[in-house]
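As you look at this complex, bear in mind that one protein chain is not there, while each of the others sits in place.
So, chain A:
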């Protein structure tokens, strides 16, 4: 059913001395919504540009539909791009922008008109065909850019941080629309963003990148629940990351106490990092708590209170609670064994998967 459409094999990219991609391997399957997620300078846009053909890989193979496309120029590739700044042609109106690709191919006028009309309807801009670009709001320009790219019937749509210039509310709306559009059209979307919330909300599959490497890839739930290292845990959502020691399988020690957990397959007494998500932590009475913490600060965030506290070992804890707490009071902190996620130092994704296969039936 699933069919590989794009593959990177050990792709590197350097500009003079600086290496921006260090041996990237990735596989993109047709019809899914992918996100390349990472901070700026992580190489995510570089990957997009390599797929689009705007720059050339220094080494490695880029395979599209079974063929190596390293040397195919951008105008011959069956992908289209939605640019970060939209890149609409200011010398053309909305209609001419959307029709641009078809006009080049010499499609007849009647067909062009039909297609442009249906594209503009799809992005909810019916009736805007004769507007000039500078008459449009940012959100509308965004939609025209999407219509223009999709009017070419690409097999893959590349989106380079397309929502970053929009305000919060509009960004949320566009997230839903893009996701819905992708599912309706069944086209592969590759979306680049530095916004983890956006990535989690929209994607079928996320590649987390940093410093020219893919650190982890997986479904949003996998990446959120089982970050592979400190960077991913910190970048995706908020985390409490504490040093600990894996006493034996299913038994971890941190903050001066031993806890039952669900991880295994490590050396006895191996030093590890322990991740606990703020929303998995609950405050309770000191007698019922697994740990005792002192409340340092709290702030109201609308749908929850963000509380920061420290335990007797001076570890910082962030807690998301529905009810407010009392400053400087001592409270119990409780969590379930499943909430504890263990990260080994320098464990690669492959090693992690292998270890999981070993102890999970």
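Heads up, the rule we're going with is that a contact is a pair of C-beta atoms (placed from the backbone, for glycine too) under 8 Å apart; a residue touches a chain by one contact, two chains touch by 3 or more; residues count from 1.
Note that contacts and distances are computed from a predicted model.
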item	value
Chain excluded from display, named as in UniProt, from "NAD(P)H-quinone oxidoreductase subunit 2", "Pyridoxal 5'-phosphate synthase subunit PdxS", "Multifunctional fusion protein" or "Spermidine/putrescine transport system permease protein PotB"	"Spermidine/putrescine transport system permease protein PotB"
Contact partner of the left-out chain, one of A:130, A:260 or A:296	A:130
Among A:100, A:231 or A:250, the residue in touch with the chain that has been omitted	A:100
Listed residues A:91, A:108 or A:323, member touching the removed chain	A:91
Footprint left on chain A by the chain that the document does not show	52-54, 73-76, 79-81, 83-85, 87-91, 93, 100-101, 104-105, 130-132, 134-135, 148-149, 152
